[in-house]
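See structure below.
Shown here: the complex without one of its protein chains, the others still in place.
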Amino acid sequence: MSSFGQVFRVTTYGESHCKSVGCIVDGVPPNMSLTEEDIQPQLTRRRPGQSKLTTPRDEKDRVEIQSGTENGKTLGTPIGMIVRNEDQRPKDYKETDIYPRPSHADYTYLQKYGIKASSGGGRSSARETIGRVAAGAVAEKFLKQLNNVEIVAFVSAVGDVSINRNPTNPEFQNLLQTITRETVDANQPMRCPVESVRDQMAEIVTNFKHKQDSIGGVVTCVIRNCPIGLGEPAFDKLEALLAHAMLSIPATKGFEIGSGFEGTRIPGSQHNDPFYVEDGRFKTRTNNSGGIQGGISNGENIYFSVAFKPPATISQEQQTASYEGVDGVLAAKGRHDPNVTPRAVPIVEAMAALVLADAVLIQKSREFALSVVS
Amino acid sequence: MSSFGQVFRVTTYGESHCKSVGCIVDGVPPNMSLTEEDIQPQLTRRRPGQSKLTTPRDEKDRVEIQSGTENGKTLGTPIGMIVRNEDQRPKDYKETDIYPRPSHADYTYLQKYGIKASSGGGRSSARETIGRVAAGAVAEKFLKQLNNVEIVAFVSAVGDVSINRNPTNPEFQNLLQTITRETVDANQPMRCPVESVRDQMAEIVTNFKHKQDSIGGVVTCVIRNCPIGLGEPAFDKLEALLAHAMLSIPATKGFEIGSGFEGTRIPGSQHNDPFYVEDGRFKTRTNNSGGIQGGISNGENIYFSVAFKPPATISQEQQTASYEGVDGVLAAKGRHDPNVTPRAVPIVEAMAALVLADAVLIQKSREFALSVVS
Amino acid sequence: MSSFGQVFRVTTYGESHCKSVGCIVDGVPPNMSLTEEDIQPQLTRRRPGQSKLTTPRDEKDRVEIQSGTENGKTLGTPIGMIVRNEDQRPKDYKETDIYPRPSHADYTYLQKYGIKASSGGGRSSARETIGRVAAGAVAEKFLKQLNNVEIVAFVSAVGDVSINRNPTNPEFQNLLQTITRETVDANQPMRCPVESVRDQMAEIVTNFKHKQDSIGGVVTCVIRNCPIGLGEPAFDKLEALLAHAMLSIPATKGFEIGSGFEGTRIPGSQHNDPFYVEDGRFKTRTNNSGGIQGGISNGENIYFSVAFKPPATISQEQQTASYEGVDGVLAAKGRHDPNVTPRAVPIVEAMAALVLADAVLIQKSREFALSVVS
Partner (left out) sequence: MSSFGQVFRVTTYGESHCKSVGCIVDGVPPNMSLTEEDIQPQLTRRRPGQSKLTTPRDEKDRVEIQSGTENGKTLGTPIGMIVRNEDQRPKDYKETDIYPRPSHADYTYLQKYGIKASSGGGRSSARETIGRVAAGAVAEKFLKQLNNVEIVAFVSAVGDVSINRNPTNPEFQNLLQTITRETVDANQPMRCPVESVRDQMAEIVTNFKHKQDSIGGVVTCVIRNCPIGLGEPAFDKLEALLAHAMLSIPATKGFEIGSGFEGTRIPGSQHNDPFYVEDGRFKTRTNNSGGIQGGISNGENIYFSVAFKPPATISQEQQTASYEGVDGVLAAKGRHDPNVTPRAVPIVEAMAALVLADAVLIQKSREFALSVVS
């Protein structure tokens, strides 16, 4: 469905060729300063056309708050937000009228809904993520004031080039501790803050662009200053909510938290994060857990990675079948993103913020209840 | 929370040292044959003590249906199920009364709930999964009758030993196409059906057991004959629901669908799954998508892998801090699973079945609505 | 929260003095004809200023579909709809800046949210219902095609004047069987189709208007051709969902289904609705049940009544306390509805439609499941 969250909840609408896309954010704390200025930056970071490596369409993506604020303060009522689709003409998608794009959503949408939108895959459009990013910016504003929560995502791999994400690598843990959005954005166009690999990444993407091909990558995200106690066993463990959130982003194929798949190869005696106490607070000497134990945040950095497949829409010819079931060759005209990871960065951050804001509100009600009965 | 699913929904209860564990399954189709015989086999597969590689505690785990059936048929009302905890005495957990186990849930549960259960991590106990497995067996029964849906999980990696899970490896795709639960169980104790690696896996686990250490692994699962059209964009994409389900299983650290993290390294021109038509049905020549495109099942095999970390409870000494914040050495007495993957197999299958049963019911209501208005 | 429904779900936003009000309707059947023309009529019926008995503010309330349709057909994706607030200037509410209006939401909103919107009661504004009515019109379109479901509400009481709603009154049952929206609207301004009382009602309202006072009333609603089997025991009985929906409408104080409160006085031997079979279908000779038995629709007319209190905002002087806690006299300037029941008619219909559309989709998934296993 188009809603996410229980107490802090976003509902989104919109696809490529309609009047606007947007969202309703319910459960936003009242009396919080909030204007379009708080939301636009992440939408702008999400926007295509930011560098020559991404698609050149220039979407303006200006957010307009419709409701829920007055005099720059939230009222506690739902925040309605819209972003107009500048060009609502169905695009010139001749070939894709004939062929369902391989590995795109064209075929499954038609099967599921029995109707073919002019844009093919309906809400699988990247524009669907605008509402998420707008809502995420609202969540982040709250989290910042809550505990100075910091959420920073960056590109950690493109094709075969990757930073060393081994959880036992001190440089990686140091990067997680220090990385900021400013640093990430200073490393355009790839938003990879590690100098030694970022230029290789850009080169790879350029090559795939020239070949009219595409390539995937990995976005890694760290959450610092997360309150202790978030996450609801059994089914709504914090990592399960994050996995749900991340795999709901278009083009994702995988998620790992903390040590992730690499962690399956580390003996328990090394993988376990020993406790120590500093300034009266329990900390762990290592952080293979990724800040979550038993589904509940433990106060350490939460970090996770998300795999993005190569974009399905490519300009080079592909042998496939038409909607009518006839074999043929599809070459998708137009310019297409050869790699989505840099644009995915603010989307990953937004979804993480939405998970946390909801988890915080639920946990705070528990803490209140505990204080009543103890 | 302790509920999962919208229309086909399970709610579970129970931890280690209480009278029973169990679940309520709501939304089960009426008039379906169902007795304990349908449910017990998967519970038995989940049970510890099945081989010398797993923990020797002998839990009987007999399921008792409380409600929702009569004369061996479901009534459409909720199925209540309980499994008694044979031994309710709080275990002799002396050391763990003093030390929160590193990377276990002891510390976070105490922080979240402000109370320490005698078993430490409360519902993070493996016994919490009994309700899931019981409910999953009910879901499976329905899916079998629906479309002969087959869900088979197996161990694909332990420590450094792994089968070749590259999506472009034809042997792997062939394994996914042919593997059965019978074959999986014939490959005890590791439930890895690939002869060349299964014995190495067993050897690894034996070694870790001798070292009083533990090691992780990967469980891979395939779903065959899944109906087309399941999954709800935007937030409830089928892979997002599966990721949520899998990361809610204790000790999981990662999830990947189809090509997964490996897929980030494959060019789009190869990663895209071209369509062809056979017997009037659209199929794809490759299946890097893992049976889901745009969040919606496309009728191909759905396959995914889940990373399990090394079990946190080990008998060897660990330097850590006590609940009182004093540095010290914890050696968890008793016998502990050095590796959980073989027992995780039916749990992964159960959670997959629960996701599918719910998604089927929701999609079928859509198909009905479509038929009304078209 | 601002969402209603499980599978067919509306989420609304907006209050009095913001840019727009609107909603997102999720779960709308795909491939259904839908344009603004389908939605506007009910919004126009809800609009104030339709007669001299209601408030003279002229709100245009034109709905604009933002997403989810193409070429006049639904896509299966969420329908975003907005209705602009023509005049966004905070109204000249001088006195109500000083005094919380007695029995209005001004005080409780301030207590709940800790912030006072310029309009006082935030979302308790009647404009909040616009999104409901728009969404209800979409639901109705589906229900019409489903089974020619007819939902007709009308004013059955104003102050002391009431039609005879006794369930055993054959004229009342006949009215329920035959009433149409056209007839209702032909009986302006009160939307009461019973000639003998409608003029008295209008007179009462005129009198209260002249006295700068207000008066309540009852809206009765009938649903004809409702499919059998809707409603989910135990907690989501169809009448429970209807009660929830109706009591969520501003200014409501009561709900009764079928015989309602009167039914508590009828002996069981008369109250029970005996079965008979006609044309192979089970029918009941009486309908004290109101079309629902055991929480499940039985195919007879569903009918219920909703009590609306007198509007809280009146122009005559009221002794009360200011926000600062000082006793004083409030006289709310401006013109106010002396009675809301005629405008409530389409809102009641909308909420009924939303309940049914969701219940139909859930039940149809059950029927499908039943067909699979039987």
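Residue numbering begins at 1 within each chain, and the chains themselves are lettered A, B and C in the order written.
Quick note on the criterion: contacts are C-beta pairs under 8 Å (C-beta built on N, C-alpha and C of every residue); 3 or more make two chains touch, one makes a residue touch a chain.
Note that the structure is predicted; figures quoted are calculated from it, not measured.
Chemist: Since one chain is left out of the picture, which of the remaining chains does it touch in the full complex?
Modeler: Within the full complex, the chain not displayed touches A, B, C.
Chemist: Per the definition of touch given earlier, which of C:60, C:94, C:253 or C:333 contacts the omitted chain?
Modeler: Of these options, the touching residue for the absent chain is C:253.
Chemist: Out of C:71, C:164, C:178 or C:374, which residue would touch the omitted chain in the full complex?
Modeler: Among C:71, C:164, C:178 or C:374, only C:374 touches the chain that is not shown.
Chemist: In the full complex, which bits of chain C touch the chain not displayed? Write them out.
Modeler: 1-4, 12, 100-109, 111-114, 121-124, 128, 132, 157-160, 208, 211, 213-218, 228-229, 231-237, 239-248, 250, 252-261, 263-269, 271-277, 280, 282, 284, 288-290, 292-298, 307-312, 314, 316, 318-321, 325-327, 338, 363, 366, 370, 374
Chemist: List the chain B residues touching the unshown chain?
Modeler: Residues 1-3, 9, 11-15, 17-22, 24, 26-27, 30-31, 64-70, 73-80, 82, 90, 109, 112-115, 117-118, 122-123 of chain B touch the chain absent from view.
Chemist: In the complete complex, which positions of chain A touch the hidden chain?
Modeler: Counting over the whole complex, chain A touches the hidden chain at residues 6-7, 27, 29-33, 74, 76-77, 142, 145-146, 233, 361-362, 364-366, 368-370, 372-374.
We take it that only the chains that are shown with their structure count from here on.
Chemist: Between chain C and chain A, is it the same set of residue numbers doing the touching on each side, over half shared, or a different set?
Modeler: same
Chemist: Distance between chain A and chain B based on Cα centroids, please, to the nearest Å.
Modeler: Whole-Å distance between the two chain centres: 25.
Chemist: List the centre-to-centre spacing of chain B and chain C in whole Å, with centres computed as mean CA coordinates.
Modeler: Spacing between the chain centres: roughly 45 Å.
Chemist: Got the chain B residues that touch at least 2 other chains?
Modeler: In chain B, 233, 366, 370, 374 touch at least two other chains.
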